[in-house]
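A quick write-up on the structure given underneath.
Every protein chain of the complex appears in place save one, which is left out.
Chain nomenclature is as follows: A and B, assigned in order of appearance, with residue numbering initiated at 1 for each chain independently.
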Amino acid sequence: MEKLKLNETPVRTSRNFNINNIKLENVDLPKEVQEFSNLIIKNENKDIKIDFEKDEISLKYGVGDILLENSKKLSNKNLKITIDSKQKKEAFLDFYLDETNNNLIENIEIIANENSKATIYLKYESKVKSFHNGVLKILAKESSELNIVIVNLVSLDTNNFISIDSEVLDNANLNFTIVDFGGKASVTNLYSNITGKKAENNINTIYLGKENQLIDINYIGELKGEKSNINIEVQGALKDNAKKHFKGTIDFKRGCKKAKGNENEFCTLLSDTAKSLALPMLLCSEEDVEGNHSSAAGKIGQKELFYIMSRGFNHKEAMKLIVRANFNNIIETIENIEVKNRIAYEIDNRLD
Amino acid sequence: MSKLLEIKNLFVNAGEKEILKGINLKINAGEVHVIMGPNGSGKTTTANAILNNPLYQKKSGEIIFEGENINNLKTDEIARKGIFMSFQLPEEIPGVSVTNFLKYAKSKVTGKPVKIFEFKNELKTYMDELKMNPKNMDRSLNVGFSGGEKKKNEILQLLVLNPKLAILDETDSGLDVDAIKTVSKGIEMFKTKENSVLIITHNTKILHSLKPDYVHVLVDGKIVKTGDASLAKEIEENGYEQYKK
Partner (left out) sequence: MKKTNIDEINRNIYDIKNKDSYDFKSQKGLNKEIIEDISKQKGDPDWMKEFRLKALEIYNKLELPTWGPDISELNMDDISTYVKPKSKLNSSWEDVPDDIKKTFDNLGIPEAEKKSLAGVGAQYDSEVVYHSMKEDLIKQGVIYTDMETAVREYPEIVKKYFMKCVPVYDHKFVALHGAVWSGGSFVYVPKGVKVDIPLQSYFRLNSPESGQFEHTLIIVDEGASLHFIEGCSAPKYNKVNLHAGCVELYVKENAYLRYSTIENWSKNMLNLNTKKAIVEKGGQIDWVTGSFGSKISMLYPMSILNGEGAKTEFTGISFAGKGQNLDNGFKVVHNAPNTSSVVNAKSISKNGGKCTYRSLVRINEEAKNSKSSVSCESLMLDDISISDTIPTNDIRNDDVEFSHEAKIGKISDKTIFYLMSRGMSEEDAKAMIVRGFAYPISKELPVEYAVEMNNLINLELEGSIG
């Protein structure tokens, strides 16, 4: 059983605010693991190359040292994805954790070469108590367009950790859509190093917390390239005793002239015992930039609720409808219809 | 008649792009000129070049005002020489009231302190004439103003600052018939035998109430035809097609 201090913010604030990091107690870190064998890959394109090899992956942040160490030593699935497709192509990686494959410690490297286009879907699912500690290293080279869709549907007694480190070069476009539904504790760290001119990074996230789930999100976007751009959009809903920490940092580094950064976080509270903690940071050392953030929390609009109920929906149906509507813009960024349907089903199911 | 403004063979770029390709224009005191042209022909660039907006770069040519080359004067120096420009999209300045702004601008343009009581009366008279809500005097400049209110506010500034040459950039665009009448009235109030007006527009509505002495047709960065008021009428009927290459 380990006591972990995770997801440190890049800049600290008062310790009394309880948001500089998250402390997790009683986390079972596996000491030894077997090769993970429940991975289903669907990839019909020869210009998306998937190799089972491991390069040394280094991250600027990551969820925390102990877990990164764990990943280095015990990784039981290593993948290297190289994309050369000039037309937009898709590849699907479904990780299914079960009794015999209940530890997943994967290392994935994704490289989108110049002018390539692709969407990579990563889905994590479990019905039993398991452990997931994933590390993702992403490079979007010049003028590439890379979409990464991450769907977390692990069981509510599974600890889920994901560390992402990405770099976006000139004119490249890197888009994340993250669906964060599962996990006892689900801790995500996403660092985006936006070095290229006119490089663009979009991070769209929806989360849904129920029972005693804890969701800890730490996104750090550093804008370095001229006219680079980052948009962070996070929509979530919490019911029961669920708790969410959102830490989002947009850092305008000197030299990112005419860069833009937007961050928008909205949390719908569906019970009076759910808790939302947010730290949307804007750090700025460059003059000629535009930075905005907004953050809001509250319960479902009573007027909206009344309106929908007046059309014959009961309270729960109306509530689901509104939550889905809030999520809709983000779900629409996903192109694959099956994945989209699955997410709609999960929302419905989890709000029951 | 004395020569007020003369533009000689002016070439202007916006960034990399060449917009004005050799403009010539002469405006004497007491005259009303109109520059007409389709979108993108360089009308707004002409106005901005006269006021030396740093976003536009003069490549060659001369702008002479009252016998002095003003090519490289700073915008505020040009304004103090007596050239005013009414903006197509006036900027919003939060926290600075219309009254304070105009008072300050007037003291800068005239170089004299402004007597507050007289000034407020003057302001009130003009606002009445322009059918402006007197409450706007205390509101932040252009903040939350409708399109029409912003344009009237530009004309109010014109009246208060009383320049020698008024350049009106698309002052009539986006206005309804009544607002155009009010704005035209404001321009008439300003106009004397000594000062001049340069109207920049892509339509002819405002010319129904203001009688120009000269009409210039600007196409692709060049003045392709100059005539009297009847030229505007002809364009109203036939459009710009015949002037395009």
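Simple rule for what comes next: a contact is a pair of C-beta atoms (placed from the backbone, for glycine too) under 8 Å apart; a residue touches a chain by one contact, two chains touch by 3 or more.
Only a predicted model underlies this, so the values are computations on that prediction, with no experimental measurement involved.
Check B:Asn13, B:Asn28 or B:Asn53 against the missing chain and you find that the one touching it is B:Asn53.
Contact with the chain not shown here comes from a single listed residue; of A:Leu283, A:Leu305 or A:Ala344, that residue is A:Leu283. When the whole complex is considered, the residue among A:Lys42, A:Lys60, A:Lys88 or A:Arg254 that touches the unshown chain is A:Arg254. Although one chain is not drawn, its touching partners on chain B can still be listed: residues 51, 53-55, 74-76, 78-80, 84-85, 87, 90-91, 93-96, 101, 104-105, 108-109, 140, 157, 161. Where chain A meets the chain that is not shown, the touching residues are 11-20, 252, 254, 257, 267, 269-299.
Please note the rule applied: only the chains that are shown with their structure count from here on.
Chain centres here are Cα means. That of chain A falls 53 Å from that of chain B.
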